[in-house]
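One protein chain is absent from this view; the other protein chains keep their places.
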Amino acid sequence: MNPVLRLLLQRLAISLLVLVGVSILIFFVARVVPGDPARIALGPNASQAAVDAMREARHLNDPLIIQYGWFVRDLAQGDLGTSLYTRRPVTTDIAAYLPATLELVFVAGAMMILLGLPLGRLAARYAKRGPDHAARFAAVVAVCTPAFVWGVILQLLLAYIWPIFPLEGRLSNGVDAPPGITGFYTLDSLMAGQFATFFDALYHLILPATALALSGIGQSARLTRSSMIETYRKPFIEMSRAYGFREDRISRRYAFRPALIPTLTILGLDFAAMLANAFLVERVFVWPGLSRYGVEVILRKDLDAIVGVVLVIAAMFLVTNLIVDLIVSIINPRIRLAERRAKS
Amino acid sequence: MADPVLKVRDLHLAFRKGRHTTEVLHGVSLHVNAGEKVALVGESGSGKSVTAQLALARLQQEKGTLVDGLVEVVGHDATHSPAEIARIRGHRVTMIFQDPTSALNPVFRIGEIFTQVLRAGGQKISEADARRKAEQALAEVHIPDPARALDSYPFQLSGGMNQRVMIAMALANEPELLLADEPGTALDVTVQAQTLRLMDEMVTSKGTAVLFISHNLSVVREFADRVYVIYRGKIVEHGRTDQLFSDPRHPYTRALLSAAPKLIGGGLPDLPEHSDAFRDPLIVHEGCGEPDDEVTA
Partner (left out) sequence: MSSKTSSVAWTEFKSNPISIIGLTLVCFCIGLALLADFITPYPAHVGPIGDFTAINQAPSAAHWFGTDTIGRDLLTRIIYGFRLSLIMAVMVLSISMPVGVVLGLLAGYLGGWVEFVLMRLTDIFLAIPPLVLAMAIMGFLPATLTNAMLAVTVMWWPWYTRLVYNVVRSEAREGYVLAAEVIGASPLHTMFREILPNCVPAILTKLTLDVGFVVLMVSSLSFLGLGVQPPTPDLGSMVADGAKYMPDAWWLSIFPALAIMVLVLGFNLLGDGLREAFDAEV
């Protein structure tokens, strides 16, 4: 079998196991907390009869293990239960809110890759000189600052004091959302040929995506820098220089590609962390994404919805890592060509 | 006689770190004539590898490096204008490394690295021509299936194969000077012997001058026309290979000879303990003076 395929299948199997683990974990945490979930859900004013009816309907009187069985059966049918807050299926709610979050995360992820990697590459090329020190310090500051702090600062500077960018939301007032196909306003508006909407959506994305991306940019620049510096010490770079390869080409290609391999795996984790940080940024920019829904259901103790949101995020986290594994195995010929890998 | 392809005169090198300065070379002079095979022999830390790096202008621009004296490579001044050397690296002067496998980039195919080598110094060559030329070069070093080797990654080939690839790359642009820094010490003894013989055969047929850097006198014996022995940043003895081996005069050379293992390679020989006699002045054998000296010993 093709080694890349084999590796992917292996990882997929492990990811599925982990996902099952996550579902057990979150399911049991949701059930062992003190208090009757039905009572919490219905509030102190509901009648005992209503609470009992709900306990019956939700199988809350069964032993935990049986309850988990029901949960898995529903999950297998794509049913995550019903939100008490919106009174709609949790899957419907998530499908409605997720695209806005994903659009934000993808743009921020692209910024992290497109700005962080070249910055790290340049810092490594000028290691221990002025530009490097400046870049390193900026990177540490970026990494140490929570996304919501960036959000607040960027908003104050670029939306209030110098109103270059819109304050909040996905579109300006009076601009209609494009026909929903992907739920990404930028893609949908392009596909519908509504260019004005496209630019408006993009314009609204810039500040929140930057706030979300900054710590990732810092982190990826740091990682790329240290990996590049390590690669520069390798004999094959000495060889490239002895054979007159241009320094620029070494920096962009012959040192960059080997240096990227260890960096990418960790970048996958950073990208996944953005899924969580999006919650903070969405709050600052009143972004109608999963965060608004997530925080709302958490404050309302909406158990099914909470479990659903966590499962979806964990699944996306695992998918991200799978994709990163795939990319790494493609650029690393040792994995692509190896019949078997020594280390999993 | 034409100018030597490598001329080193009274070369001093020191590294400065903070307020601390360490002098590594104390006035080294040596030369390599066109087509000549010259060995520079000394233990690790004697300054032989830095000499090669200076010749490739790979050290001059590093922070804290203090260079004084003359290094001239195929007519270009490496001490004062390292940028000129940078332009001739890879085609007029090339290098072979200790461990061929780690000297080849692991995430690129041999073919791509080879094409880049063929384009050294800004030479224009099409992808197809480069491929043809690389295949031919690999065939010359007796690689059985050149096309397959070019499509392989370095980790898919054996160390011996990679050494052949390295030799082919080093000579593909027909350089005037080849610097060989302990070639193949990372390989096992028989493979090392084979590749040394191959290198000998190749440079002889192409008429490439070689500066062969080694810690091992017996390896040098089969290969070099002339030998310089270096000890702690100073040349201590210089002579034709036959002169030096039949009549080693410097105490350090004698110690080195008696310590050297008889087999080729075999890792580091037991190097002699330091003795004050090793600090004796330079001994130059008959007819072996440096080109600028009027009178030779």
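For reference, chains read A and B in written order, and residue numbers begin at 1 within each chain.
Keep in mind that, in the parts below, a residue touches a chain if its C-beta (ideal position, glycine included) is under 8 Å from a C-beta of that chain, and two chains touch if they have at least 3 such contacts.
Here the structure is a predicted model, which means the values were calculated and not measured.
> Looking at the whole complex, which visible chains does the left-out chain touch?
A
> Looking at the full complex, which residue from A:Val72, A:Ala127, A:Ile266 or A:Leu280 touches the chain that isn't shown here?
Only one of A:Val72, A:Ala127, A:Ile266 or A:Leu280 touches the chain omitted from view, namely A:Leu280.
> Which of these, A:Ile153, A:Ile266 or A:Ile335, touches the one chain of the complex that we don't see?
Answering carefully, the residue with contact to the hidden chain is A:Ile153.
> Mind pulling the subunit A residues that touch the left-out chain?
Answer for subunit A: residues 17-19, 21-22, 25-26, 29-30, 33, 140-141, 143-146, 148-149, 152-153, 155-156, 160-161, 272-273, 275-277, 279-280, 283-284, 294-295, 297-299, 301-303, 306-307, 309-310, 313-314, 317-318 touch the chain left out.
Everything that follows uses one rule, which is that only the chains that are shown with their structure count from here on.
> Please name which positions on subunit B make contact with subunit A in the complex.
Residue positions touching the partner: 56, 58, 63, 86-91, 94-95, 97-99, 102-108, 116-117, 120-121, 153, 155-156, 169.
> In their complex, what parts of subunit A are in touch with subunit B?
Listed in rising order, the residues of subunit A that touch subunit B are 128, 234-245, 249, 254, 257-258, 261, 331-334, 337.
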